[in-house]
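Here the complex is missing a single protein chain, while all its other protein chains stay put.
Coming up: chain A.
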Amino acid sequence: MLEVDGITKSFAGFTAVNKATLTVGVGQVHAVIGPNGAGKSTLFNLITGHLTADAGEVRLEGKRLTGLPPHAVVRSGLGRSFQRISVFSKMSVRENIQIGLVAREREELCFWRPLRDRRRDTDELLETVGLIDEQNATAGQMSYGKQKQLELALALAGQPRILLLDEPTAGMSPRETDECIELVMRVVKERGMTLLFTEHDMNIVFGIADRISVLHHGEIIASGAPEEVRANTSVQEVYLGRPAR
């Protein structure tokens, strides 16, 4: 599905991501873990074209993504969310979704065509993430958890085949975290999507991931099934600090 091949990125002499290689299979739930500053977000930004790699290559279903601008990467079938809240905060929930839908159909250049409401598609997405009752609320005034739900709906609007979520539960209460993970997993299963995500909560990671890659100082030091990674001594040393529970 997604292949990251020896990707490297330096900022002013500091190598944030160093020859990172990982493969995500179709339908897998793949977690990237690592201490703060390990390069997880940089890796994501390299995959989605928000940053340009110094070396290496990213391929999605065999198609080369490296060098494409973010919008072209998205159109290749990839949806993503950011670590910080990224919704159009001054617009209503419904308007947010409609922007996502217009973008998907690449209609933004057909300005002469009237803006149809797209009631069915919009409603369906709102139902999926459980925001149908909040459709007229101003996005920026909703609770943190609900804004994250909207963000997921926006990522889904492009009908991606692979979803990249950067710390989807960051800043959430334990209850919001559980609901968020449940929602994400339900949507991923329903739509048969592949999921690549970063997460700091090890219970979640070992609870839902099929495969885990460990990033440390910008390098992937281990990659494999959860049990393998848990048993890997170098992972225990440099990341978990002690044998994992």
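Heads up, the rule we're going with is that a contact is a pair of C-beta atoms (placed from the backbone, for glycine too) under 8 Å apart; a residue touches a chain by one contact, two chains touch by 3 or more; residues count from 1.
Please note the rule applied: contacts and distances are computed from a predicted model.
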- [ ] Mind telling me which option in "Transketolase", "Transglutaminase family protein", "Nitrogen fixation protein NifU" or "ABC transporter permease" is what UniProt lists for the chain we can't see?
- [x] "ABC transporter permease"
Task: Residue, one of A:Gly56, A:Gly100, A:Gly145 or A:Gly218, that touches the chain absent here - done: A:Gly100
Task: Candidate in contact with the missing chain, chosen from A:His30, A:Arg80, A:Lys146 or A:His216 - done: A:Arg80
Open item on the list: Just to verify: which one of A:Gly6, A:Gly25 or A:Pro69 makes contact with the chain not shown?
Closed with: A:Pro69
Open item on the list: In the complete complex, the non-displayed chain touches which residues of chain A?
Closed with: 48, 50, 69-72, 74-75, 79-80, 82, 86-91, 95, 98-100, 102-104, 106-115, 154-155, 157-158
